[in-house]
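Have a look at the structure that comes next, please.
Omission of a single protein chain aside, the complex is shown with its protein chains in their original locations.
Per-chain residue numbering starts at 1, and chain names A, B and C are given in the order in which the chains are listed.
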Amino acid sequence: MVLDFVEARKQIEAKDHSMRDKLMPPEEAAKLVRDGDHMAIGGIMYSRTPMAMIREVIRRGVKGLTASRLLFSFESDMLFVAGSVDKAVTSWISMAVTWGVSKIMRNYVEGGKVKLEEWSHAGINLRYKAGAMGVPFLPTLSMLGSDLMKYNGAKEMDCPFTGRKLCLVPALYPDVAVIHVQRADRYGNVQVDGMPFADADLARASGRVIVTAEEIVSTDRIRREGDKTVIPFFCVDAVVEAPFGSYPHECPGLYQADYEHFHRYADTVAKKGVDGVKEYLQEYVYGPASYYDYLQKFHIANLMKNVGLSRRLVSD
Amino acid sequence: MVLDFVEARKQIEAKDHSMRDKLMPPEEAAKLVRDGDHMAIGGIMYSRTPMAMIREVIRRGVKGLTASRLLFSFESDMLFVAGSVDKAVTSWISMAVTWGVSKIMRNYVEGGKVKLEEWSHAGINLRYKAGAMGVPFLPTLSMLGSDLMKYNGAKEMDCPFTGRKLCLVPALYPDVAVIHVQRADRYGNVQVDGMPFADADLARASGRVIVTAEEIVSTDRIRREGDKTVIPFFCVDAVVEAPFGSYPHECPGLYQADYEHFHRYADTVAKKGVDGVKEYLQEYVYGPASYYDYLQKFHIANLMKNVGLSRRLVSD
Amino acid sequence: MPGYTTAELVTVMASRELEDRKTAFVGAGLPLISAALAQKTHAPDLTIIFEGGAVAPLIHPTLAPYSTNEARATRFALMVSSPSDLFNLLHRGYIDYGFLGGAQIDKYGNINTSVIGDFEHPKVRLPGSGGANDISSLCTKTMIVTHHEKRRFIEKIDFLTSPGYLAGGDSRRAAGLIFGKVDRLVSHLCVMDFDEESGVMRVKKLHPGVTIEDVLENTGFAPLVAEKLETTSPPTERELKILRELDPEGMYVPHA
Partner (left out) sequence: MPGYTTAELVTVMASRELEDRKTAFVGAGLPLISAALAQKTHAPDLTIIFEGGAVAPLIHPTLAPYSTNEARATRFALMVSSPSDLFNLLHRGYIDYGFLGGAQIDKYGNINTSVIGDFEHPKVRLPGSGGANDISSLCTKTMIVTHHEKRRFIEKIDFLTSPGYLAGGDSRRAAGLIFGKVDRLVSHLCVMDFDEESGVMRVKKLHPGVTIEDVLENTGFAPLVAEKLETTSPPTERELKILRELDPEGMYVPHA
């Protein structure tokens, strides 16, 4: 079960709200994700996915997680096969339109190894938004009359102002959120370029927040553009320096996704199924001795190629 | 009465959503404010107040308006004394802490010439937010147990998820919103620097939207920083070029408020009351033959002084 | 040999259904190509919006997005906002058109993209709603765009992910879905609309060379048939040329 809004507020009240240094290595930050937690994952599909932290969580052998995300992509295969996640809460889960439905997701959900709770995309957004607002629900006219409402716990009500039927979407208060961004200072003041997704809401809704950032910048730099800050320091518990922290997923403005890697991955999964993902985990998660050993596996030429294509996107 | 969310949506559906040239002179734009309208005013207190459009509305002799704003300041004196506004909806109305309670507000509200509907600051924000979301209400734990709820139309309910008591704040769907910003293109793509206030919500909640901008920029410029756009063109009906369009109020990043003007104004009102405002309207609203004749009255030296102080704020 | 693929036919026919000066929520793949084609033909002022947050992006000629939720899909957009903001604009009535596909479709235009079999113990788990439920609940006009096959057009769908007319008649409205409607279905065989009274799918236009029998044979339920069946004119050379330029590798819309 998900936290009640009253309990969720008490947790926040009890936290240290001071501006202290929270910069730490990824291994240290990953300890904030505990067995059985509801872990909310920032970004969407293969954009600003907190891959560095997902690898750490898998490497630590965390078990029994409920993982939620607006739209899941390749990373859910890894979390399922590693045995970290028992339940996924989302609106959509697939490798991506181009690479088709995930065979792994099908295997795990159809086989009953992972339970899948489904919301509409607006619905899962509203769940995080309600959490960020500190209220128990938000109303919408989505999802009415659909079978989604039969299983996901949304409730119908008659509007006390208009008499109209409404769908009430319950708030989501994750235990922990993992979010990858372009920059943050060491205190956890976070700025995002391009699509914001629901990351600001995740940070406000969650009990603990881990931010990985491409770049750790000075607080002076944050202060020069305070209107770009989307998460204030007191919402954040851990800050991790993570260049290429989303790779092989993209980080807008910095590098595009490694589509060729995705193609190869999809081929492997098509051929070998779950065993393919196990090999993949061995090679990319358990194998690399360090953060940079992981990146090294992609070859610097590929990293730079995807940096270049990201620049070309707006320079052409 | 305020529009029901269903009616409010039908109005939006029926509008032309195309990206067409909406640049027009202030007199033309002011025709979108009609007798009896609910007019939502952007900015807060003396920051980004759409003064250019407020002057036009007064000059046109529009009557019977309900005016809403997060926090009202000097501009409400003008709207009351001009006879444009019958009712104000807000959380707070005063000249400002420094200049004290508005004698004019007291005169008009105590005298029954203007009805004042009061919400908490979070409450009025939630009303616009609900409007922007297209729903009939939003829940909060503010205002419970207070006398505000006895008069303002918020409703209590027991949360169907948690059994907790909640305050439901009804959505506000203004007929028209007037908003002043730093820049927009001629189609109505709007960007704001610094405090966003509730302007993005006003624009989404309102049936008609008038935007005055310090600078009309090319659409190419908008596209270079799309993540700074807070209002998309299809929400906007009129775009007005209005340099110093908030003066003597401030426009963050460009000029600070003319405090000396406020001091003189407060002195005048303290001495002459309503007659002082009538003289003020004559001098600053009805008198000036053109937009620039109005600005000329402040003397270029003052305008430049307040531009300079705005720059000094961040250069020192 | 008509000189175009069924996917090309569907894309062209869908694009023709889009009026100019409107806004459209567009997904990756065929819908994007279809809307882009409309922009380059009869609807230059159609605004393309991605639910991920981008309003009117300028797609790079060779760096087209694989998904609508990546940086490529936001290139030089007029606004780059959040999905929740875009869904709010949808709720307010600012989005005129939405596109949907579906694994299973019934005669009321209800769509299943969640599961084949039982929800809790699915035989086949599909990707899920994404924004589809929101689009069909809230878009002023939703258009279903799909390949036309009997196993897809069925009497009873396993799970109702995205509402059409629900059980028909007044049931959509009675469920509280008072905004928007499923307005049209474009397949490689025909264009359908929905009878306002009953909410049942109605064959309205047949594509070149298609007979009403072809449609009925490939539909797993009995649709209504318009009194005056129209016939669409085949994709023009110009349409096909533009379409192929938009998707030069045929990644989303395979070429002939």
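Here is the rule we go by: a contact is a pair of C-beta atoms (placed from the backbone, for glycine too) under 8 Å apart; a residue touches a chain by one contact, two chains touch by 3 or more.
Computed from a predicted model, the values in this text were never measured in an experiment.
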Which displayed chains does the hidden chain touch? A, B
Among A:A29, A:L202, A:I222 or A:V285, which residue is in contact with the omitted chain in the full complex? A:I222
Of B:T66, B:S84, B:T140 or B:T229, which residue touches the hidden chain? B:T140
Given B:L3, B:I41, B:V85 or B:C167, the residue that touches the chain left out of view is B:C167
Among the options B:Y46, B:F137, B:Y173 or B:F233, the absent chain makes contact with B:Y46
Listed residues B:R20, B:K63 or B:R106, member touching the removed chain: B:R106
Counting contacts across the full complex, list the positions on subunit A that touch the omitted chain. 6, 8-13, 16-20, 132-135, 189, 204-205, 219, 222-224, 226-227, 229-230, 232-235
Since one chain has been left out of the picture, which residues of subunit B touch it in the full complex? 44-47, 70-71, 90-94, 96-98, 101, 105-106, 109-110, 112, 116, 118-123, 125-126, 129, 140-148, 150-151, 156, 164-167, 194-198, 201, 250, 252-253, 256-257, 259, 309-310, 312-314, 316
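Please note the rule applied: only the chains that are shown with their structure count from here on.
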Which chain lies at the heart of the structure, taking centres as C-alpha averages? A
What's the distance between the Cα centroids of subunit A and subunit B, rounded to whole Å? 37
Whole-Å distance, subunit B centre to subunit C centre, using C-alpha means? 40
State, to the nearest whole Å, the distance from the C-alpha centre of subunit A to the C-alpha centre of subunit C. 29
Could you pull out the residues of subunit C that touch at least 2 other chains? 54, 74, 76, 80-81, 91, 178-179
Among the residues of subunit A, which are close enough to touch at least two other chains? 140-141, 164, 166, 194-196
